[in-house]
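The structure follows.
Left out: one protein chain. Kept in place: all the others.
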Amino acid sequence: MGLISWARKRSPWIAHFCTGSCNACDIEILACLTPRYDVERFGAILRGSIRHADILLVTGPVTRQVRDRLLRIYEQMPEPKYVVAVGTCAISGGVYRNSYNIYPGVDSVIPVTAYISGCPVKPENIINGLSFLLKKIGESK
Amino acid sequence: MSTFDIPIGPQHPALPEPLLLKLEVEGETVVGVDFDVSYMHRGIEKLLETKTYFQGLPLVERICGICNAAHGLCYTLNVEKLYDKEIPPRAQYLRVIVEELSRIHSHLLWLGVAAFEIGFNTMFMYTWRDREHVMDMLEAITGNRVTTEYSQIGGVRRDITPELAEKLLKTMDVVEERTKYYIKVALTEPTIAKRTQGVGYLSPEDAKATCSVGPVIRASGIKFDVRADDPYAAHDEVPFNVITYDSCDVFGRVVVRAQELLECVNMIRYALKNLPSGPFRIKLPMKPNAGEALTRVEAPRGELLHYTLCEGTPKPYRYKVRTPTLANLGALRVMLTSKGRYVVNIGDVPIIYGSIDPCICCTARVQFIDVKKGKTWTWTLDEIRGMSKKVKA
Partner (left out) sequence: MSFEESFLNELKSVFGEKIVESKISKRRIFLKVSPEHYYEVIQFLVKEKGLYHLETMTATELKDYIEIIAHLGLSTSVSVKTAVDKNSPTIISLCNLIPGAEFYEREIMDLMGVKFEGHPNPKRLVLPQDWPTDVHPLRKSFETRHNQPLRDVGGE
(Lines give C-alpha, C1' and ligand atoms only; values in the text may rest on other atoms or scores of the structure.)
Protein backbone atom coordinates (compact mmCIF):
# COMPACT_ATOMS: atom_id res chain seq x y z
CA MET A 1 0.00 0.00 0.00
CA GLY A 2 1.69 3.22 -1.18
CA LEU A 3 1.93 6.49 0.67
CA ILE A 4 -0.83 8.16 -1.31
CA SER A 5 -3.41 5.49 -0.76
CA TRP A 6 -2.44 5.38 2.93
CA ALA A 7 -3.13 9.12 3.08
CA ARG A 8 -6.38 8.73 1.19
CA LYS A 9 -7.55 6.06 3.58
CA ARG A 10 -6.60 8.05 6.66
CA SER A 11 -8.31 11.30 5.82
CA PRO A 12 -11.27 11.01 3.50
CA TRP A 13 -12.93 14.28 2.66
CA ILE A 14 -16.62 13.89 2.24
CA ALA A 15 -19.14 15.90 0.25
CA HIS A 16 -22.84 15.46 0.61
CA PHE A 17 -25.63 15.96 -1.86
CA CYS A 18 -29.33 15.54 -1.28
CA THR A 19 -31.45 14.67 -4.29
CA GLY A 20 -34.89 15.36 -2.93
CA SER A 21 -35.00 13.17 0.16
CA CYS A 22 -37.15 13.64 3.23
CA ASN A 23 -34.03 14.87 5.05
CA ALA A 24 -33.95 12.18 7.73
CA CYS A 25 -30.82 10.55 6.25
CA ASP A 26 -29.22 13.98 5.89
CA ILE A 27 -29.77 14.75 9.56
CA GLU A 28 -28.29 11.41 10.53
CA ILE A 29 -25.23 12.09 8.35
CA LEU A 30 -24.89 15.44 10.09
CA ALA A 31 -25.33 13.79 13.47
CA CYS A 32 -22.17 11.83 12.70
CA LEU A 33 -20.21 15.05 13.05
CA THR A 34 -21.56 15.82 16.48
CA PRO A 35 -19.83 14.81 19.70
CA ARG A 36 -21.79 11.59 20.24
CA TYR A 37 -20.63 9.84 17.06
CA ASP A 38 -17.73 12.10 16.06
CA VAL A 39 -16.62 10.87 12.68
CA GLU A 40 -13.77 13.41 12.69
CA ARG A 41 -11.73 11.04 14.81
CA PHE A 42 -11.38 8.93 11.65
CA GLY A 43 -10.05 11.92 9.78
CA ALA A 44 -13.23 12.50 7.81
CA ILE A 45 -14.42 16.06 7.30
CA LEU A 46 -17.62 17.17 5.68
CA ARG A 47 -16.74 19.72 3.02
CA GLY A 48 -19.08 22.05 1.19
CA SER A 49 -17.27 22.05 -2.12
CA ILE A 50 -17.24 19.10 -4.49
CA ARG A 51 -13.81 19.83 -5.89
CA HIS A 52 -12.19 19.03 -2.54
CA ALA A 53 -13.96 15.76 -1.93
CA ASP A 54 -12.93 12.11 -2.20
CA ILE A 55 -16.25 10.55 -1.27
CA LEU A 56 -19.69 11.73 -2.32
CA LEU A 57 -22.60 10.73 -0.11
CA VAL A 58 -25.88 10.84 -1.98
CA THR A 59 -29.22 10.61 -0.24
CA GLY A 60 -32.71 10.68 -1.55
CA PRO A 61 -34.54 9.40 -4.58
CA VAL A 62 -33.32 11.20 -7.65
CA THR A 63 -36.04 13.60 -8.79
CA ARG A 64 -36.27 14.65 -12.40
CA GLN A 65 -35.17 18.20 -11.83
CA VAL A 66 -32.13 17.25 -9.79
CA ARG A 67 -30.73 14.62 -12.17
CA ASP A 68 -28.67 17.05 -14.26
CA ARG A 69 -27.21 18.63 -11.16
CA LEU A 70 -26.15 15.22 -9.90
CA LEU A 71 -24.40 14.43 -13.18
CA ARG A 72 -22.64 17.78 -13.15
CA ILE A 73 -21.48 17.29 -9.58
CA TYR A 74 -20.17 13.83 -10.41
CA GLU A 75 -18.19 15.24 -13.33
CA GLN A 76 -16.70 17.96 -11.18
CA MET A 77 -15.27 15.54 -8.63
CA PRO A 78 -11.56 14.84 -9.10
CA GLU A 79 -10.36 11.25 -9.58
CA PRO A 80 -10.30 8.86 -7.76
CA LYS A 81 -13.87 9.32 -6.67
CA TYR A 82 -16.19 7.10 -4.72
CA VAL A 83 -19.94 7.43 -4.56
CA VAL A 84 -21.90 6.07 -1.64
CA ALA A 85 -25.68 5.71 -1.85
CA VAL A 86 -27.01 6.31 1.64
CA GLY A 87 -30.48 5.14 2.53
CA THR A 88 -33.10 3.00 0.86
CA CYS A 89 -34.30 5.88 -1.31
CA ALA A 90 -30.88 6.29 -2.90
CA ILE A 91 -30.58 2.55 -3.54
CA SER A 92 -33.94 1.84 -5.13
CA GLY A 93 -36.27 4.80 -4.80
CA GLY A 94 -37.52 3.71 -1.38
CA VAL A 95 -41.10 4.51 -0.46
CA TYR A 96 -41.37 6.75 -3.51
CA ARG A 97 -40.98 4.00 -6.07
CA ASN A 98 -43.44 4.20 -8.96
CA SER A 99 -43.83 7.95 -8.63
CA TYR A 100 -43.88 9.99 -11.83
CA ASN A 101 -41.04 12.24 -10.81
CA ILE A 102 -38.46 9.74 -9.52
CA TYR A 103 -35.63 7.72 -11.03
CA PRO A 104 -35.26 4.28 -9.42
CA GLY A 105 -32.07 4.78 -7.48
CA VAL A 106 -28.83 6.72 -7.80
CA ASP A 107 -27.11 3.99 -9.81
CA SER A 108 -29.46 4.61 -12.70
CA VAL A 109 -27.75 7.99 -13.06
CA ILE A 110 -24.13 7.63 -11.86
CA PRO A 111 -21.98 4.60 -10.91
CA VAL A 112 -22.09 3.78 -7.20
CA THR A 113 -19.29 2.20 -5.15
CA ALA A 114 -21.08 1.35 -1.93
CA TYR A 115 -24.62 1.08 -0.62
CA ILE A 116 -25.69 1.73 2.96
CA SER A 117 -29.27 0.77 3.62
CA GLY A 118 -31.76 1.89 6.24
CA CYS A 119 -34.73 4.18 6.47
CA PRO A 120 -33.30 6.35 7.84
CA VAL A 121 -29.75 5.11 8.20
CA LYS A 122 -28.53 5.03 11.77
CA PRO A 123 -25.30 6.95 12.39
CA GLU A 124 -23.57 3.79 13.58
CA ASN A 125 -24.41 2.21 10.23
CA ILE A 126 -22.95 5.14 8.33
CA ILE A 127 -19.69 4.88 10.23
CA ASN A 128 -19.68 1.12 9.68
CA GLY A 129 -20.24 1.53 5.95
CA LEU A 130 -17.61 4.21 5.66
CA SER A 131 -15.02 2.09 7.43
CA PHE A 132 -15.71 -0.81 5.03
CA LEU A 133 -15.25 1.58 2.13
CA LEU A 134 -12.00 2.93 3.56
CA LYS A 135 -10.66 -0.60 3.99
CA LYS A 136 -11.42 -1.27 0.31
CA ILE A 137 -9.76 2.00 -0.72
CA GLY A 138 -6.67 1.05 1.25
CA GLU A 139 -6.53 -2.39 -0.38
CA SER A 140 -6.97 -1.05 -3.88
CA LYS A 141 -3.40 0.12 -4.61
CA MET B 1 -28.22 51.19 -11.07
CA SER B 2 -28.71 47.82 -12.74
CA THR B 3 -30.01 44.67 -11.10
CA PHE B 4 -28.23 41.32 -11.12
CA ASP B 5 -29.90 37.96 -10.78
CA ILE B 6 -28.31 35.63 -8.29
CA PRO B 7 -29.46 32.02 -8.22
CA ILE B 8 -28.78 30.41 -4.87
CA GLY B 9 -28.82 26.79 -5.77
CA PRO B 10 -29.51 23.82 -3.63
CA GLN B 11 -26.95 22.47 -1.27
CA HIS B 12 -26.13 23.52 2.16
CA PRO B 13 -23.21 22.11 4.09
CA ALA B 14 -25.44 21.86 7.14
CA LEU B 15 -28.88 20.92 5.91
CA PRO B 16 -29.32 20.15 2.30
CA GLU B 17 -32.60 20.20 0.60
CA PRO B 18 -32.52 21.46 -2.92
CA LEU B 19 -34.28 24.75 -3.48
CA LEU B 20 -33.46 27.51 -5.89
CA LEU B 21 -33.60 31.07 -4.60
CA LYS B 22 -33.30 33.61 -7.36
CA LEU B 23 -32.26 36.92 -5.89
CA GLU B 24 -32.33 40.25 -7.71
CA VAL B 25 -29.55 42.39 -6.40
CA GLU B 26 -28.56 46.05 -6.72
CA GLY B 27 -25.06 46.34 -5.41
CA GLU B 28 -25.14 44.68 -2.01
CA THR B 29 -28.86 44.96 -1.30
CA VAL B 30 -31.48 42.44 -2.28
CA VAL B 31 -34.53 43.86 -4.06
CA GLY B 32 -36.47 40.83 -5.22
CA VAL B 33 -36.69 37.07 -4.89
CA ASP B 34 -38.37 34.10 -6.52
CA PHE B 35 -38.39 30.39 -5.63
CA ASP B 36 -38.14 27.15 -7.48
CA VAL B 37 -39.21 24.23 -5.32
CA SER B 38 -39.43 21.66 -8.06
CA TYR B 39 -36.34 19.78 -6.90
CA MET B 40 -38.22 18.28 -3.99
CA HIS B 41 -41.38 17.23 -5.76
CA ARG B 42 -41.80 13.50 -5.29
CA GLY B 43 -45.41 13.03 -6.33
CA ILE B 44 -46.60 11.96 -2.90
CA GLU B 45 -50.24 12.98 -3.27
CA LYS B 46 -50.55 10.84 -6.38
CA LEU B 47 -48.78 7.91 -4.74
CA LEU B 48 -51.15 8.04 -1.77
CA GLU B 49 -54.07 7.41 -4.09
CA THR B 50 -52.59 4.05 -5.06
CA LYS B 51 -52.22 2.75 -1.51
CA THR B 52 -54.79 1.97 1.15
CA TYR B 53 -55.11 4.25 4.16
CA PHE B 54 -53.22 1.76 6.31
CA GLN B 55 -50.42 1.39 3.76
CA GLY B 56 -50.08 5.12 3.35
CA LEU B 57 -48.76 5.79 6.84
CA PRO B 58 -45.05 5.02 6.14
CA LEU B 59 -45.20 7.23 3.07
CA VAL B 60 -46.76 10.13 4.94
CA GLU B 61 -44.17 9.94 7.71
CA ARG B 62 -41.45 10.37 5.12
CA ILE B 63 -42.76 13.61 3.70
CA CYS B 64 -40.42 15.33 6.12
CA GLY B 65 -37.74 13.59 8.10
CA ILE B 66 -37.61 16.14 10.89
CA CYS B 67 -41.25 16.70 11.74
CA ASN B 68 -42.36 13.21 10.86
CA ALA B 69 -44.24 12.78 14.16
CA ALA B 70 -46.49 15.69 13.20
CA HIS B 71 -47.25 14.25 9.76
CA GLY B 72 -47.99 10.82 11.18
CA LEU B 73 -50.19 12.28 13.88
CA CYS B 74 -52.12 14.46 11.44
CA TYR B 75 -52.67 11.54 9.08
CA THR B 76 -53.96 9.19 11.75
CA LEU B 77 -56.23 11.81 13.29
CA ASN B 78 -57.56 12.63 9.83
CA VAL B 79 -58.34 9.04 8.88
CA GLU B 80 -59.89 8.33 12.26
CA LYS B 81 -62.43 11.08 11.57
CA LEU B 82 -63.83 8.92 8.80
CA TYR B 83 -64.74 6.22 11.29
CA ASP B 84 -67.35 6.70 13.96
CA LYS B 85 -65.33 5.24 16.80
CA GLU B 86 -63.77 6.90 19.80
CA ILE B 87 -60.03 6.64 20.34
CA PRO B 88 -58.93 5.69 23.90
CA PRO B 89 -57.72 8.70 25.94
CA ARG B 90 -54.49 6.95 26.95
CA ALA B 91 -53.51 6.80 23.28
CA GLN B 92 -54.17 10.54 22.87
CA TYR B 93 -51.94 11.39 25.83
CA LEU B 94 -49.16 9.13 24.56
CA ARG B 95 -49.43 10.79 21.16
CA VAL B 96 -49.01 14.20 22.79
CA ILE B 97 -45.91 13.00 24.65
CA VAL B 98 -44.18 11.77 21.50
CA GLU B 99 -45.29 14.85 19.55
CA GLU B 100 -43.78 17.20 22.12
CA LEU B 101 -40.57 15.15 22.25
CA SER B 102 -40.36 15.50 18.50
CA ARG B 103 -40.87 19.25 18.82
CA ILE B 104 -38.01 19.46 21.31
CA HIS B 105 -35.68 17.62 18.95
CA SER B 106 -36.70 19.80 16.02
CA HIS B 107 -36.19 23.08 17.88
CA LEU B 108 -32.80 21.98 19.24
CA LEU B 109 -31.82 21.02 15.73
CA TRP B 110 -32.90 24.41 14.45
CA LEU B 111 -31.02 26.28 17.19
CA GLY B 112 -27.89 24.43 16.14
CA VAL B 113 -28.37 25.16 12.45
CA ALA B 114 -29.18 28.83 13.07
CA ALA B 115 -26.05 29.13 15.19
CA PHE B 116 -24.09 27.53 12.35
CA GLU B 117 -25.52 30.11 9.92
CA ILE B 118 -24.16 32.99 11.95
CA GLY B 119 -20.83 31.24 12.41
CA PHE B 120 -21.35 30.08 15.98
CA ASN B 121 -20.11 26.50 15.57
CA THR B 122 -19.74 25.79 19.27
CA MET B 123 -23.43 26.24 19.90
CA PHE B 124 -24.16 23.94 16.96
CA MET B 125 -22.14 21.15 18.58
CA TYR B 126 -23.67 21.79 22.03
CA THR B 127 -27.30 21.73 20.90
CA TRP B 128 -26.83 18.64 18.78
CA ARG B 129 -25.15 16.85 21.67
CA ASP B 130 -28.11 17.66 23.90
CA ARG B 131 -30.45 16.57 21.17
CA GLU B 132 -28.99 13.07 21.45
CA HIS B 133 -30.60 12.67 24.90
CA VAL B 134 -33.97 13.27 23.30
CA MET B 135 -33.23 10.89 20.44
CA ASP B 136 -32.34 8.19 22.96
CA MET B 137 -35.69 8.64 24.66
CA LEU B 138 -37.51 8.54 21.33
CA GLU B 139 -35.72 5.33 20.47
CA ALA B 140 -36.53 3.78 23.84
CA ILE B 141 -40.23 4.66 23.62
CA THR B 142 -40.94 4.08 19.94
CA GLY B 143 -38.15 1.91 18.59
CA ASN B 144 -36.61 4.36 16.11
CA ARG B 145 -34.87 7.72 16.24
CA VAL B 146 -36.75 9.35 13.40
CA THR B 147 -39.71 8.19 11.28
CA THR B 148 -41.08 6.49 14.32
CA GLU B 149 -44.61 5.69 13.05
CA TYR B 150 -45.71 5.72 16.66
CA SER B 151 -49.18 7.03 15.99
CA GLN B 152 -51.23 4.38 14.18
CA ILE B 153 -54.79 4.43 12.89
CA GLY B 154 -56.68 3.45 16.05
CA GLY B 155 -54.14 4.42 18.70
CA VAL B 156 -50.42 4.10 19.26
CA ARG B 157 -48.04 1.27 18.57
CA ARG B 158 -46.53 0.64 22.01
CA ASP B 159 -47.25 1.49 25.60
CA ILE B 160 -45.00 3.33 28.04
CA THR B 161 -43.84 1.43 31.14
CA PRO B 162 -43.41 3.15 34.53
CA GLU B 163 -39.61 2.68 34.35
CA LEU B 164 -39.52 4.41 30.98
CA ALA B 165 -41.66 7.22 32.36
CA GLU B 166 -39.12 7.72 35.19
CA LYS B 167 -36.26 7.87 32.70
CA LEU B 168 -38.18 10.34 30.57
CA LEU B 169 -38.74 12.65 33.53
CA LYS B 170 -35.01 12.62 34.29
CA THR B 171 -34.21 13.47 30.66
CA MET B 172 -36.66 16.36 30.86
CA ASP B 173 -34.73 17.76 33.82
CA VAL B 174 -31.53 17.70 31.76
CA VAL B 175 -33.22 19.31 28.74
CA GLU B 176 -34.75 22.03 30.90
CA GLU B 177 -31.44 22.96 32.46
CA ARG B 178 -29.69 23.11 29.07
CA THR B 179 -32.53 25.13 27.53
CA LYS B 180 -32.32 27.74 30.26
CA TYR B 181 -28.63 28.04 29.46
CA TYR B 182 -29.37 28.51 25.76
CA ILE B 183 -31.98 31.16 26.48
CA LYS B 184 -29.44 33.00 28.58
CA VAL B 185 -26.89 32.78 25.77
CA ALA B 186 -29.40 33.92 23.16
CA LEU B 187 -30.47 36.94 25.17
CA THR B 188 -27.08 38.13 26.40
CA GLU B 189 -24.51 37.13 23.76
CA PRO B 190 -23.66 40.25 21.71
CA THR B 191 -22.75 38.42 18.46
CA ILE B 192 -26.18 36.82 18.27
CA ALA B 193 -27.87 40.14 18.99
CA LYS B 194 -25.88 41.94 16.29
CA ARG B 195 -26.53 39.31 13.64
CA THR B 196 -30.22 38.79 14.32
CA GLN B 197 -31.79 41.99 15.63
CA GLY B 198 -33.40 44.12 12.97
CA VAL B 199 -32.81 41.43 10.38
CA GLY B 200 -35.61 39.67 8.51
CA TYR B 201 -38.34 42.09 9.53
CA LEU B 202 -41.94 40.94 9.05
CA SER B 203 -44.63 43.35 10.22
CA PRO B 204 -47.85 41.93 11.73
CA GLU B 205 -49.90 43.19 8.78
CA ASP B 206 -47.62 41.45 6.29
CA ALA B 207 -47.64 38.29 8.41
CA LYS B 208 -51.45 38.19 8.29
CA ALA B 209 -51.66 39.07 4.59
CA THR B 210 -49.20 36.36 3.50
CA CYS B 211 -50.93 33.79 5.75
CA SER B 212 -47.74 32.73 7.51
CA VAL B 213 -47.78 30.18 10.32
CA GLY B 214 -45.80 28.93 13.27
CA PRO B 215 -43.00 30.71 15.13
CA VAL B 216 -42.67 33.15 12.20
CA ILE B 217 -46.07 34.70 12.89
CA ARG B 218 -45.74 34.31 16.67
CA ALA B 219 -42.53 36.35 16.62
CA SER B 220 -44.55 39.20 15.09
CA GLY B 221 -46.78 39.33 18.14
CA ILE B 222 -49.79 37.42 16.78
CA LYS B 223 -51.17 34.63 18.95
CA PHE B 224 -51.86 31.81 16.49
CA ASP B 225 -51.18 28.27 17.61
CA VAL B 226 -53.30 25.36 16.43
CA ARG B 227 -52.90 23.58 19.77
CA ALA B 228 -54.82 26.43 21.41
CA ASP B 229 -57.16 27.51 18.60
CA ASP B 230 -58.22 24.13 17.22
CA PRO B 231 -57.17 21.53 19.81
CA TYR B 232 -56.53 17.95 18.69
CA ALA B 233 -55.48 14.75 20.51
CA ALA B 234 -55.20 15.61 24.22
CA HIS B 235 -54.31 19.29 23.79
CA ASP B 236 -57.60 20.52 25.19
CA GLU B 237 -56.67 18.91 28.51
CA VAL B 238 -52.93 19.53 28.75
CA PRO B 239 -52.36 23.19 29.66
CA PHE B 240 -49.65 25.34 28.07
CA ASN B 241 -48.88 28.96 27.15
CA VAL B 242 -48.70 30.32 23.62
CA ILE B 243 -45.34 32.08 23.33
CA THR B 244 -45.21 35.31 21.36
CA TYR B 245 -42.60 38.03 21.02
CA ASP B 246 -42.95 41.51 19.60
CA SER B 247 -39.71 42.16 17.77
CA CYS B 248 -40.87 40.80 14.35
CA ASP B 249 -37.30 39.85 13.39
CA VAL B 250 -34.98 36.85 13.45
CA PHE B 251 -34.09 37.48 17.09
CA GLY B 252 -37.74 37.12 18.00
CA ARG B 253 -37.93 33.77 16.26
CA VAL B 254 -34.90 32.51 18.18
CA VAL B 255 -36.47 33.55 21.48
CA VAL B 256 -39.88 32.07 20.59
CA ARG B 257 -38.42 28.69 19.70
CA ALA B 258 -36.16 28.56 22.75
CA GLN B 259 -39.03 29.39 25.10
CA GLU B 260 -41.32 26.89 23.41
CA LEU B 261 -38.82 24.24 24.46
CA LEU B 262 -39.62 24.98 28.10
CA GLU B 263 -43.34 24.74 27.39
CA CYS B 264 -42.82 21.32 25.75
CA VAL B 265 -40.99 20.07 28.85
CA ASN B 266 -43.86 21.17 31.09
CA MET B 267 -46.43 19.55 28.82
CA ILE B 268 -44.60 16.23 28.87
CA ARG B 269 -44.36 16.34 32.66
CA TYR B 270 -48.08 17.07 33.01
CA ALA B 271 -49.04 14.35 30.54
CA LEU B 272 -46.91 11.75 32.32
CA LYS B 273 -48.35 12.66 35.69
CA ASN B 274 -51.97 12.53 34.49
CA LEU B 275 -51.75 9.62 32.09
CA PRO B 276 -55.17 7.90 31.98
CA SER B 277 -55.31 4.14 32.23
CA GLY B 278 -56.93 1.88 29.70
CA PRO B 279 -56.16 0.40 26.30
CA PHE B 280 -53.69 2.13 24.02
CA ARG B 281 -55.09 0.89 20.73
CA ILE B 282 -58.35 -0.24 19.14
CA LYS B 283 -58.80 -2.19 15.97
CA LEU B 284 -60.50 -0.43 13.07
CA PRO B 285 -61.90 -2.05 9.91
CA MET B 286 -60.24 -1.73 6.55
CA LYS B 287 -62.97 0.35 4.94
CA PRO B 288 -63.79 3.75 6.38
CA ASN B 289 -67.14 5.47 5.85
CA ALA B 290 -67.50 7.75 2.85
CA GLY B 291 -66.95 11.42 3.59
CA GLU B 292 -64.34 14.09 3.89
CA ALA B 293 -62.08 15.09 6.75
CA LEU B 294 -59.80 18.02 7.47
CA THR B 295 -57.22 18.00 10.24
CA ARG B 296 -54.77 20.67 11.38
CA VAL B 297 -51.81 20.04 13.63
CA GLU B 298 -49.11 22.32 15.02
CA ALA B 299 -45.90 20.91 13.59
CA PRO B 300 -42.63 22.39 14.89
CA ARG B 301 -42.60 24.68 11.85
CA GLY B 302 -46.19 25.80 11.92
CA GLU B 303 -49.67 24.73 10.98
CA LEU B 304 -49.85 21.51 9.04
CA LEU B 305 -52.99 20.53 7.19
CA HIS B 306 -54.27 17.23 5.77
CA TYR B 307 -57.50 16.84 3.83
CA THR B 308 -58.99 13.67 2.43
CA LEU B 309 -61.99 12.64 0.38
CA CYS B 310 -63.10 9.06 0.78
CA GLU B 311 -65.68 7.23 -1.31
CA GLY B 312 -66.12 4.25 1.02
CA THR B 313 -63.17 2.28 -0.40
CA PRO B 314 -59.98 1.32 1.45
CA LYS B 315 -57.95 3.67 -0.78
CA PRO B 316 -58.38 7.45 -0.65
CA TYR B 317 -59.92 9.20 -3.63
CA ARG B 318 -57.93 12.34 -2.87
CA TYR B 319 -55.38 13.17 -0.21
CA LYS B 320 -54.01 16.66 0.19
CA VAL B 321 -51.08 17.75 2.33
CA ARG B 322 -50.08 21.34 2.93
CA THR B 323 -46.77 21.75 4.75
CA PRO B 324 -46.01 24.83 6.85
CA THR B 325 -42.99 25.86 4.80
CA LEU B 326 -45.17 26.47 1.74
CA ALA B 327 -47.26 28.83 3.82
CA ASN B 328 -44.15 30.72 4.96
CA LEU B 329 -42.70 31.25 1.48
CA GLY B 330 -44.78 34.40 1.02
CA ALA B 331 -43.44 35.77 4.29
CA LEU B 332 -39.91 34.86 3.21
CA ARG B 333 -40.31 36.92 0.08
CA VAL B 334 -41.40 39.95 2.11
CA MET B 335 -38.46 39.50 4.48
CA LEU B 336 -35.92 39.27 1.66
CA THR B 337 -37.06 42.40 -0.20
CA SER B 338 -35.56 45.77 0.63
CA LYS B 339 -38.19 48.47 0.97
CA GLY B 340 -37.67 52.06 2.02
CA ARG B 341 -35.47 52.19 5.08
CA TYR B 342 -35.41 48.41 5.51
CA VAL B 343 -32.34 47.11 3.70
CA VAL B 344 -31.42 43.47 3.15
CA ASN B 345 -27.76 42.65 2.51
CA ILE B 346 -26.54 39.55 0.74
CA GLY B 347 -24.78 38.46 3.91
CA ASP B 348 -28.07 38.35 5.78
CA VAL B 349 -29.72 35.98 3.34
CA PRO B 350 -28.62 32.70 4.99
CA ILE B 351 -29.90 33.59 8.44
CA ILE B 352 -33.17 35.08 7.16
CA TYR B 353 -33.78 32.00 5.09
CA GLY B 354 -32.91 29.81 8.02
CA SER B 355 -35.18 31.67 10.40
CA ILE B 356 -38.38 30.33 8.83
CA ASP B 357 -36.97 26.85 9.61
CA PRO B 358 -37.29 25.61 6.08
CA CYS B 359 -37.99 22.00 5.45
CA ILE B 360 -36.33 22.62 2.13
CA CYS B 361 -32.68 23.29 2.22
CA CYS B 362 -30.33 24.15 -0.43
CA THR B 363 -26.74 24.21 -1.14
CA ALA B 364 -25.60 27.62 -1.37
CA ARG B 365 -23.92 27.89 -4.62
CA VAL B 366 -24.41 31.50 -5.47
CA GLN B 367 -23.73 32.52 -9.02
CA PHE B 368 -23.29 36.18 -9.76
CA ILE B 369 -24.01 37.57 -13.15
CA ASP B 370 -22.76 41.01 -14.02
CA VAL B 371 -25.08 42.02 -16.80
CA LYS B 372 -23.06 44.99 -17.98
CA LYS B 373 -19.65 43.37 -18.22
CA GLY B 374 -20.90 39.89 -19.12
CA LYS B 375 -18.80 38.22 -16.42
CA THR B 376 -19.95 35.37 -14.17
CA TRP B 377 -18.38 34.22 -10.97
CA THR B 378 -19.35 31.95 -8.12
CA TRP B 379 -19.15 32.23 -4.37
CA THR B 380 -20.00 29.43 -1.99
CA LEU B 381 -22.17 29.99 1.07
CA ASP B 382 -19.10 29.74 3.30
CA GLU B 383 -17.51 32.63 1.43
CA ILE B 384 -20.65 34.75 1.73
CA ARG B 385 -20.81 33.99 5.43
CA GLY B 386 -17.17 35.03 5.72
CA MET B 387 -17.95 38.32 3.94
CA SER B 388 -20.92 39.00 6.16
CA LYS B 389 -18.84 38.54 9.29
CA LYS B 390 -16.35 41.14 8.05
CA VAL B 391 -19.08 43.64 7.23
CA LYS B 392 -20.80 43.39 10.59
CA ALA B 393 -17.68 43.46 12.77
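Which chain is which? They are A and B, in the order written, and residues in each are numbered from 1.
Throughout what follows, contacts are C-beta pairs under 8 Å (C-beta built on N, C-alpha and C of every residue); 3 or more make two chains touch, one makes a residue touch a chain.
Everything numeric in this text was worked out from a predicted model, so none of it was measured.
Note on the undisplayed chain: of the listed residues B:Thr127, B:Thr179, B:Thr196 or B:Thr210, the one touching it is B:Thr210. In the full complex, subunit B makes contact with the omitted chain through residues 34-38, 41, 43, 45-47, 50, 208-212, 224, 229-230, 292, 294, 296, 303, 305, 307, 309, 317-318, 320, 322, 326-327, 329-330.
Residues of subunit A in touch with the missing chain: 63-65, 91-93, 97-101, 104, 107, 114-115, 132.
One rule holds in what follows: only the chains that are shown with their structure count from here on.
For this pair, subunit A with subunit B, the centres built from the Cα atoms lie 26 Å apart.
Contact residues on subunit B toward subunit A in their complex (touch as defined above): 9-11, 13-18, 38-44, 46-47, 50, 58-59, 62-66, 68, 109, 125, 128-129, 131-132, 145-147, 359, 361, 363, 380-382.
On subunit A, the positions that touch subunit B within their shared complex are 16-28, 30-31, 34-36, 46-49, 61, 63, 65-66, 69, 94-96, 98-102, 119-120, 122.
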